[in-house]
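With one protein chain withheld, the remaining protein chains of the complex are depicted in position.
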Amino acid sequence: MGSFLLKRLAAIVPTLFFVSVLIFGLQQLLPGDPAIAMAGEERDPNVIAYLRGKFHLDEPLPVRYGYWLRGALHGDLGESVRIQQPVTDLIVEKLPVTLELAGLAMAVALVIGISAGVAAAVWRDTRWDYVANVFALWGLSTPNFWLGILMILFFSVKLGWFPASGYVSPSENLGENLAGMVMPAFVLGNALAAVLMRHTRSAMLQVMASDYVRTARAKGLDEKVVILRHALRNALVPIITLTALQFGELLSGAVLTEQVFSIPGFGKLIVDAVFNRDYSVVQGVVLFTATVYIVLNLLADLAYFAVNPRMRG
Amino acid sequence: MAATLVATDLPRELTPGQRALRRLWRRRGAMVGLAVIVFFVAIALAAPWISPHDPLATSWSAVRKAPTAEHVFGTDEIGRDVLSRVIWGARASLLAGVISVTISLLVGVPVGLTAGYVGGWTDMLISRVTDAMLACPFLILAIALAAFLGPSLTNAMVAIGIAATPIFVRLTRAQVLAVKVEDYVEAARAVGNPPLRIALRHIFPNIVAPLIVQATLAIAAAIIAEASLSFLGLGQQPPAPSWGSMLNTAKNYVENAPWMAIWPGLSIFLLVLSFNLLGDGLRDALDPRHG
Partner (left out) sequence: MKIAPRIRCLATALAFAALALPAAAQTLRVGLAEDPDVLDPTLARTFVGRIVFAAVCDKLVDIDENLKIVPQLATSWQWAPDNKSLTMKLRPNVTFHDGEKMDAEAVKFSIERHKTMPGSNRKGELAPVSSVDVVDPLTVRLNLSAPFAPLLAQLADRAGMIVSPKAAKAAGEKFGSNPVCAGPFKFVERVKQGRMVFERFPNYWNKDAIHFDRVVYLPIVDSTARLASLQSGQFDVIERTAPSDVPALKKDSRFHVLPIVEIGYQGIDINIGKSDRAKATPIGRDPRVREAFELSLDRQAIVQVAMDGEALPGNQWVAPTNSFYAKSVPIPKRDVAKAKALLQQAGVTKPSFTLMTATTSDAQRLAQVVQAMAQEAGFDVKIQSTEFSTSLDLADKGDYEAYILAWSGRADPDGNVYSHLVCKQPLDYSGFCNADFDKLVGEARVTADPAQRARLYEQAVQIEARERPIIYLFHRHWLWAYTSKLSGFAKVPDGLMRLQNLQLAK
């Protein structure tokens, strides 16, 4: 177990290195000169020259990577060319927003996914199984930006229940913050709910066929207790570990959800940065996301280990 | 004389493949999904003949008209028939789904096979790169790639395909690792078969099942990814129709011309749902533990 852990920890560094090289390289390949894109409508040659110098745009690729790497190792991820703010500041600013959105989406997904999954497993191959399946699949089958726009039109404009867009910080007004998060969280959580439903269903089926549950049934316990207390509890661990791995998916979904609902989080930051060739921002945000994803992966593996003795050693 | 039993009287042994197919056939959801997919493929193929109008024909006088007998789904922002564009758009969406996943398979499976079978430094290198790609959010990678290649349907397909490759690499590798230690592989190796032969004849057929399942589900995801890229302006370019780009335009007119969005949105939904149902059914059919 210990050696496994060490091996995994050791693998993090080269992976992150590859991530940074991958994204850095990809961005440099993007056609378009950030200095021109950033220079303003008038394309003043002085400003362009100044920006090129400031961001080392005329130096060869490995040199530029070197500058970035040196800064990164010192905790300086560079500066956004567009807003002229340090990338680390931007990350600190926007991270809580996306985290809140992702967290709420995850909650929505867990509620919908797990209940649908349990229902599907218990009433397997019946109409309910089919309905639960389609219900959860609906989330996966609809483009989330599309769902978002429909929801805005229905719930904001027609019914006036929720605000159409924007974000209010929870420290400022928790009620408004949550009201503004309901629709985006639902939109974002839908796709995840489908995946969770499937995981729950298969995990439950496995557990329900196990000796442990058969014993509980033989003991004469009420079926509901058997399902909820014994089966589900055991099924939850693999479900949760698999859920952690979906973080990347959530972020992908967040990109579009934030665009539609105008939520100033990571997703929006990154899309704007790619389109504006704001290299440092893309680099910093992707690296940060990758780190979190890798750490989550590691935690999930550890949890899985803890549960599944067969895999140890 | 006692009648002799003839071989044809005995119940036939079904092959695993045939058993799986029969299980699949029994799953209603998957069959419905398959039927819908076949329907869309049919209309995509038959587009030139069944489309009531030219999907590119504009008409200044018929801008954003509600559905009528002549334009059953209404017209769009520059007077084109929505029904015709939905029919022709099926081609783009199906292509986007199938070709991206084909790219992922063609690149991902051999790489995964190599990593799993060869092991060692090769495996380590491939795994690190795959992990790196998987650590980046899928859509971000796709956006960056599409931006790099330039906005077009082809480039979007390539971008999605490349971004989805690591999933297949990882899946193949995991399956290979599991199968590698099985007896029949050990036996094949002991007999002295060359690695390539072992990989293709012994390992590959036994890992195909989860790959098929994943591929089907990946097609569903790819169709949505294309719609997402089009939403950002990076997919199918005008005037050629694709459901994703139709939604992108329609979002500005949802209140005064909802038909522009309803039909392509519904089509994406049905097609993607069908692929998801089929994929689920395949998974259940090919892996009895789940069925």
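Read from first to last, the chains carry the letters A and B; within each, the first residue is number 1.
To be clear about the criterion, contacts are C-beta pairs under 8 Å (C-beta built on N, C-alpha and C of every residue); 3 or more make two chains touch, one makes a residue touch a chain.
Because the structure is a prediction, the values reported are computed rather than measured.
Chemist: Would you indicate which residue among A:D44, A:D58 or A:D125 is in contact with the undisplayed chain?
Modeler: Counting the whole complex, the residue in contact with the absent chain is A:D44.
Chemist: Out of A:G78, A:G113, A:P143 or A:P163, point to the residue that touches the absent chain in the complete complex.
Modeler: A:P163
Chemist: Could you please point out the chain A residues that touch the chain left off the display?
Modeler: Within chain A, the residues touching the omitted chain are 30-34, 36-47, 50-51, 54, 82-85, 93-94, 97, 149, 152-153, 156-157, 160, 163-169, 259-262, 264, 272, 275-277.
Chemist: So which bits of chain B touch the chain we can't see?
Modeler: Counting only chain B, the missing chain is touched by 58, 60, 63-64, 77-79, 147, 150-152, 232-234, 237-239, 248-249, 251-256.
Heads up, the rule we're going with is that only the chains that are shown with their structure count from here on.
Chemist: So how far apart, in whole Å, are chain A and chain B when each is placed at the average of its C-alpha atoms?
Modeler: Measuring from centre to centre gives 23 Å for this pair.
Chemist: In their shared complex, at which residues does chain B touch chain A?
Modeler: Chain B residues touching chain A: 28-29, 127-129, 131-140, 143-145, 147-148, 150, 220, 224, 227-228, 231-232, 244, 247, 251, 254-255, 261, 265, 268-269, 272-273, 276-277, 280, 289-290.
Chemist: Residue numbers of chain A touching chain B in their complex, please.
Modeler: 11, 14-16, 18-19, 22-23, 26-27, 29-31, 130, 133-134, 137-138, 140-143, 145-146, 149-150, 153, 157, 194, 198, 202, 205-206, 248-249, 251-253, 255-256, 259, 270-271, 274-275, 282, 286, 289-290, 293-294
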